[in-house]
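Only one protein chain is missing from this complex, and each of the others stays in its spot.
Chain lettering (A, B and C) follows the sequence in which the chains are written, and residue indices restart at 1 in each chain.
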């Protein structure tokens, strides 16, 4: 399936883009992350959380095809 | 000695004045209060604290001749 | 930012939103500040036994009150790492919806301002000889009492 992935803050500095679409087979968040780690080798040095459909998820969560976002540490306020 | 007494809020409603001077012999705050209770009979129904020289005092405190104030419940803010 | 002696905390009448906005503006030159916390006391249209409050008339034992405000200020600077602190209280008539108390604390970090502001406001309510006459719409009155 085709997944939209958004990158923010220092993660977008690593990926050099704010957003992209990736074709990936069904599976877990961890599998998507492996794909991204291969594509962007500096990602593994970065601290981030993953949101799917605007909710934080963990590596064992099933990919649903909703929008994914890689979120570096929050700095609001 | 001559003592200046200040009245505030609902206490000033009882005494019908904001301030007066009273001639009283040396002694305790309790003795001054007896004098005032005699002079203003409604005082004993009222809730108030007494300050001498701008500090709260109790009935056993010695009269110093500094300014006395009768302070009803605080309502700042 | 400590003052050496009590200054006058009282203002005649209500404290305007312009005054508060301007006070915030003046702190924008202080670039060590990361967090401000502001408390505003506003006069409520309380209904008591079927009568509605229309204003509060504030009086105070001014010398003692300013001394108490000063002591509260000193205690707050002692307890908390504050960059600045301001307190203003109304005297005279303040109508419902108008502001009668403005407390403003600033610090590099946020945890401090929450603790400091509550400490200061509670101390003002408990320790400062200010008196409030609640005026009803029919011009009768009762005396306010902090709880």
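Assume contacts are C-beta pairs under 8 Å (C-beta built on N, C-alpha and C of every residue); 3 or more make two chains touch, one makes a residue touch a chain.
Because the structure is predicted, anything quoted here is derived from the model rather than measured.
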item	value
Displayed chains contacting the withheld chain	A, C
Touching residues (missing chain, whole complex) on chain C	17-18, 20-22, 24-25, 27-45, 96-99, 106, 108, 110, 113-114, 117-118, 121
Hidden partner interface residues of chain A, rising order	6, 8-10, 51, 54, 69, 71-77
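As a working rule, only the chains that are shown with their structure count from here on.
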item	value
Centroid distance [mean C-alpha coordinates] between chain C and chain A, Å	49
Computed distance of Cα centres, chain B from chain A, in Å	73
Length of the line joining the C-alpha centres of chain B and chain C, rounded to whole Å	27
Per-residue overlap in chain C, given as positions that touch at least 2 other chains	none
For chain A, residues contacting two or more additional chains	none
